[in-house]
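Take this structure first; my questions come after.
Rest of the complex left out; these chains stay put.
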Amino acid sequence: MTITRHWSENAEGSVLVEFGKTRVLCTASLTEGVPRWKKGSGEGWVTAEYAMLPRATNERSPRESVKGKIGGRTHEISRLIGRALRAVVDVTALGENTVVLDCDVLQADGGTRTAAITGAYVALADAVAWGERHGAIKGGKQVLTDSVAAISVGIIDGTPMLDLPYVEDVRAETDMNVVTTGGGQFVEVQGTAEGVPFRRDELDALLDLAVVGTTELTAIQRAALAEEA
Amino acid sequence: MTITRHWSENAEGSVLVEFGKTRVLCTASLTEGVPRWKKGSGEGWVTAEYAMLPRATNERSPRESVKGKIGGRTHEISRLIGRALRAVVDVTALGENTVVLDCDVLQADGGTRTAAITGAYVALADAVAWGERHGAIKGGKQVLTDSVAAISVGIIDGTPMLDLPYVEDVRAETDMNVVTTGGGQFVEVQGTAEGVPFRRDELDALLDLAVVGTTELTAIQRAALAEEA
Amino acid sequence: MTITRHWSENAEGSVLVEFGKTRVLCTASLTEGVPRWKKGSGEGWVTAEYAMLPRATNERSPRESVKGKIGGRTHEISRLIGRALRAVVDVTALGENTVVLDCDVLQADGGTRTAAITGAYVALADAVAWGERHGAIKGGKQVLTDSVAAISVGIIDGTPMLDLPYVEDVRAETDMNVVTTGGGQFVEVQGTAEGVPFRRDELDALLDLAVVGTTELTAIQRAALAEEA
């Protein structure tokens, strides 16, 4: 996985994540104010929107803007990314600010949702740092309580394997997305049987493997953030 | 959990599930033919749509039909129910028929998605039996390879607990939905940290507890289906 | 016709109406405040939304939320129910409160719109009583000036007949929906020729018959409301 920070100049945080042939542009937009239902709460809000360019995949899919509605898969992944990042945000420390994380898949080859989470964390960290430098985030409390990284694991021909490219993904008997904190605890675990149900020991093996993967991703995130802004 | 079969007379399968104050009407509609992208495949199709009546909850929510779009939560749950039931359907045995599972929440008090899956299985079994009796499903192969049941578990004040009513659900530190087959294997595992991330041993305890719950639900499903149609 | 009050626990008024095989769940939600265009008027607002579950009918119809728009029939019936109930509400006595009447057809066998009006009145009465008990409706003036009930009548093979089940409804030469107050006056009369136009004497006979029907329904409403809440 390669993480390129400051990929675009306009956003408070902008990260291009590359993972195999998968490329996701994760952009964090920090703005003052919160949605109406949070006004006056003293708390901030973090949300995410995931989307794919029409030809990110092997066959072109119609634009959701042209169809006039968002599909279930897009909704589901956007919600997953939002939940994952909110898990490490102290909304009181953020104050009444909103961060929107846009994760746009430029090229897809499996693992786009987990790449998006991993990259969005870095974009979020940059946006929070920007907010602190520019006085948008006040009070000096730590906004991010930990980091998050995500990986997908699957069982191929009976063997648990780390983050699969698309062609293997469709062969996988079980597909699991795991989000952990930098501290190694679980934020989200989503395992789905494709074809045959899975046993508890298989689930355990997948979880073990996933933690190995997210630990490595956490290291890559730290290295990226250690570089000069 | 109470399961009332044949709640409405029109559908091939119609089940009212009651679980605490939660009431979900699960209806299975069997029709000949499949969506265009499956035509000629010899395989059937099973899909699900979940919805809530506006005042199923404590405060009225606007109708999605009036808003003109389906929310992310609705999409996410509909997809979960569909995946869960497809896991036990042999689409070749079903032949080119479609079953739509409509899960409409009449009253909500936590656990609606897991109640919906558990009830939808019974409605599906009734619809498949109807199809076999009426010659819509031919060939004599077993359509349903197993049963599915689902439960939600959570950690309240550090203690893992089975299917929570709404007021406890919002207090839960971790919320997990588990779908298993009647044979005790996993179809879907979705655990989400609300507030603090969870440890592996907590995850293990939740999975153990969930299997106890779905085993019990499986027994209730069997008893319901054993009754005269 | 059977009227079951307090069918669900969440709403201020909740009535299940059963009429032959037709079952409609009528829910009244009372909330403080009125739409923007009525703010400061001192008057309340009563509105209705009618919908059918996808498989309430013999063949499944697509969900309007999935289609992204509301059909003409749904719009028409929702407006009819709202008008019918507003006819017996003193909006000044209601004060700046809103009552939304959700009429969801769980099973349909003809006469759903008239069953919805008849049931919605009882739900409305319960919601108004709740509002008076809980201090939401102040001033002590009578909010409901009368009751309303509705019935459909039709001409079958030349004979005017009361509320028809679906199979006879489609055979009817003329279909008429009549809404009257408990006092026996007309709130709404909608007669439509299906096939051949109708004569004035047929119209007169239908109106006579309809009033017999709504008088009976008024008695059933009163009996239901006379029971302990």
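For clarity, chains are labelled A, B and C in written order, and residue numbers in each chain start from 1.
Basically, a contact is a pair of C-beta atoms (placed from the backbone, for glycine too) under 8 Å apart; a residue touches a chain by one contact, two chains touch by 3 or more.
The shown structure was predicted, so the numbers you read here are calculated from the model rather than taken from an experiment.
Whole-complex copy count, one sequence throughout, 3 copies displayed: 6.
Basically, only the chains that are shown with their structure count from here on.
Any chain touching subunit A that also touches subunit B would appear here, but none does.
Because subunit B and subunit C share one sequence, their contact can be compared position by position; here over half of the interface residue numbers appear on both sides.
Note: Cα superposition of subunit A onto subunit C, rotation of 120 degrees, nearest 5.
One finds 28 Å separating the Cα centroids of subunit A and subunit B.
Averaged C-alpha coordinates put the centre of subunit A at 49 Å from the centre of subunit C. Between subunit B and subunit C, the centres computed from C-alpha atoms are 33 Å apart. In subunit B, the residues touching two or more other chains are 69-70.
The touching residues of subunit B, counted against subunit A in their complex, run 69-73, 75-76, 78-79, 83, 87, 146, 176, 180-181, 183, 185-193, 197-200, 203, 207, 211.
Contacts from subunit C toward subunit B in the complex involve residues 8-11, 14, 21, 23, 25, 27, 29, 31, 49, 51, 53-58, 60, 63-70, 74, 100, 102, 104, 106-108.
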